[in-house]
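A single structure is presented below for examination.
Here the complex is missing one protein chain, while the rest keep their positions.
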């Protein structure tokens, strides 16, 4: 690494860092996800067993994280595309980023119940 | 020590150096030595424009331009040179356009032109639009365009090489240029460049003033190197003070601001230039405006708590016009003063700007060793040189023109000379002087600091040889400089290393400034008249009988090793225009 | 239009404020400079300097004060001191800036002000970096007007709109603030970097130029425009206010439209 300290970038840089991190995360998840799904070919019992572990509260939380990553990556991906193709995109990139973050927060709030609801029921009883 | 051999060596990569390099590289093996990366040169700071009688927007011709140049220079201009300047201006601008320079355009798609101080139609009738420009970044565009073309031509640059000495060798009783000695900043190594021809294009020397529009790096290295080898310096007393520098900082606000309609006002809001120059008003030539500003300040009409500045008022101009034509200077006001030029007038004061004098050359750029004979193989162009097209006062936009016209001419002449002549043998131990100088500074243990001496020099120059001068003030300056030179012998530096030792080079540069300041003051003392940029309160009038001549200053060293300055004079070349009283 | 002679006293206010404020009151700041001198040590280190300074002064003035009054070995580049020559791009408080265009008062003088060399170029001494790779990338995009056919006798005509098309990118002073702020460049110096692309843009969109195709071809390669990840650090860093990312996107779009 070129010697040095952290660069204090602004919205653009941090959104890129987040985009990259989420992208890599999703990739590795997808890799694992395909492997586990492949189990349906091998043995339905094993598949159900694995999927059952997905139904624990901790995995639900991870799942929530995954949804967060995908949603951010997807929304920010659309922002990047707007920056690329819309002539005024670069000028409004910050506004677009805040829109993305806003939408993302809304969607994540909306996803709390569907994704974490079951976990909550398991933990606290319904 | 390393030795390099080139046909042509160019010292400096500002506008003049690179314009010369483009020509020389096509014709001979050329090296450009520059103490800054080329695009850092101060040509890039020039704002307003470059004069040429293109007549793109209104009637104009090069003869009017010649006249304005001569009159602007208070008749100290060599008129043959001024004719060349004005005549070749047109091609100089067109050449730059063809190289890619993005000039502002007229509605017809031609190069646009604007008004500038001292440029008139029909011998002074009214202001004419003669300055070709690219917003207020004309110098930037020229520097970039020339660098781009150097890249295209494959010019060989030695970046961050400081030329510290000129080598002369006597062949058949004639002193010829043999090459230069340079100090490589990155390594501290000393390089000898043997060359058939050498062109100096190392720019101005404004840093001996405190309030100046000049860069920290404009320390007159070229002038000093040549002068120390016994060659003369011409008209050093003539220094231009630009009327509109940002108050206390000296950062330039182009005359183009007044060309676009800006107005100077005193503390009463009065447009005072109407009193001093009824026709041209705010666009009178620079020396006239600078003196007017100081007169206002002295007579108590200056602005601010200390009454030490006046205002440049742009508030009546539409914001769109400021954005389109003066984007950079409005930004300077915002950045450095926290002022919004749309609504507030900008505090300004005159700032030391341009050295009219320098290394004397003829119109081919050949350096003169006395009033008539040239030093074979030695050339100079740009602000370092004195052709003299600017005489006692340079007109705005004529310098960007000068560097292009005479940069090109000297580039061609030097390359041709290199073709026709052979290498001159290097003097014995060519690097000796520079090695000794560097070694002395590096091992010096004295107790004087470079920055102290430099500050005192700058304050002394500002106080005593700026816009107004008298016998008394100049004498004070001469004495003070003498004292500072003594103290300079005792400077020591803290950085003893080899790499990027800018501490060392600042000391070297200070030595150059001291030498040149002394020449300037001594020349000014002897000129007992007022002309152009040189204004003597004790001799307020121009004296054509005694002083219609160029000053030539020589460094003399007697048997005991004591230095002194010998002044001589050179006649002014007059062709068509007889001196008249100068009124705007 | 105000009549030329009307007093403009109403306009004096803010200029006067500035005047009064400049009646200098000094404050004490700490400059924390990243220093490196290979002639002394192989390590770079932070050194703190405390000095009195007028908040209206520039960071460059502070560096000069250190060099001239405290420690003459401090090394940095500078020339014009007003933001037009591009000598003194450094990293101030973590972001790329020109030292001569950053006023002390604009960067919270309460806390130590950090000054370090720009990232991604070899550090040679203190704040001085090796600019050669940077200029090499610049040269590699053929940054000069390319035309075919005979030269016209007068100037080439260009409409004001055509001139305006590339105005933004003509402002570049090659300070490298953008390129050395680019995360891609930090890790891979082979990337052309924003400054080179800006200078290619300046010619690609010049109506007089006929070499656009060649430049686009050069920038189409693996270390060209496609490496840009639109992080906008370059745009934020540019002291000339050039919309660098926008220029890069325009080059990308030009490549796509010309290839299809």
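Side notes on the structure shown:
For clarity, chains are labelled A, B and C in written order, and residue numbers in each chain start from 1.
Note that in this section a contact is a pair of C-beta atoms (placed from the backbone, for glycine too) under 8 Å apart; a residue touches a chain by one contact, two chains touch by 3 or more.
In the analysis below, contacts and distances are computed from a predicted model.
As stated in its UniProt record, the chain not included in the shown complex is "Succinate dehydrogenase hydrophobic membrane anchor protein", which appears among "Succinate dehydrogenase hydrophobic membrane anchor protein", "ABC transporter ATP-binding protein", "Xylose transport system permease protein XylH" or "Phosphoribosylformylglycinamidine synthase subunit PurS". Shown chains touched by the undisplayed chain in the intact complex: A, B, C.
The chain not shown here is touched by just one of C:72, C:86 or C:120, and that residue is C:120. With the whole complex as reference, residues 1-3, 20, 23-24, 26-27, 30-31, 34-35, 37-38, 40-41, 43-44, 47-48, 51, 54-55, 60, 63, 67, 70, 74, 77-78, 80-81, 84-85, 111, 114-115, 117-118 of subunit A touch the missing chain. Residues 36, 38-42, 44, 119-124, 130, 133, 136-137, 140, 183-184, 186-190, 217-218, 220-224, 226-227, 229, 252, 255-256, 259 of subunit C touch the missing chain (whole complex, contact as defined above). By the touch definition given at the top, subunit B reaches the unshown chain through residues 188, 496-499.
Everything below uses one rule, namely that only the chains that are shown with their structure count from here on.
Rounded to whole angstrom, the centroid-to-centroid distance between subunit A and subunit B, based on C-alpha atoms, equals 62 Å. Work out the mean CA point of subunit B and of subunit C, and you get 26 Å between them. Residues of subunit A found to touch two or more other chains are absent. Shared interface positions of subunit B, defined as residues touching 2 or more other chains, are absent. Contacts from subunit C toward subunit B in the complex involve residues 1-2, 4-9, 11-16, 18-20, 22-23, 37-40, 56, 67-69, 71-73, 75-87, 101, 103, 124-126, 128, 131, 135, 138-139, 142-145, 151-152, 154-160, 163, 166-167, 170-174, 203, 206, 208-209. On the side of subunit A, the complex with subunit C involves touching residues 1-13, 16, 20, 80, 83-85, 89-91, 93. The touching residues of subunit C, when paired with subunit A in their complex, are 34, 44, 91, 93-95, 114, 116-117, 119-120, 123, 181, 183, 186-187, 229-233, 235-236, 243, 245-246, 249, 252-253.
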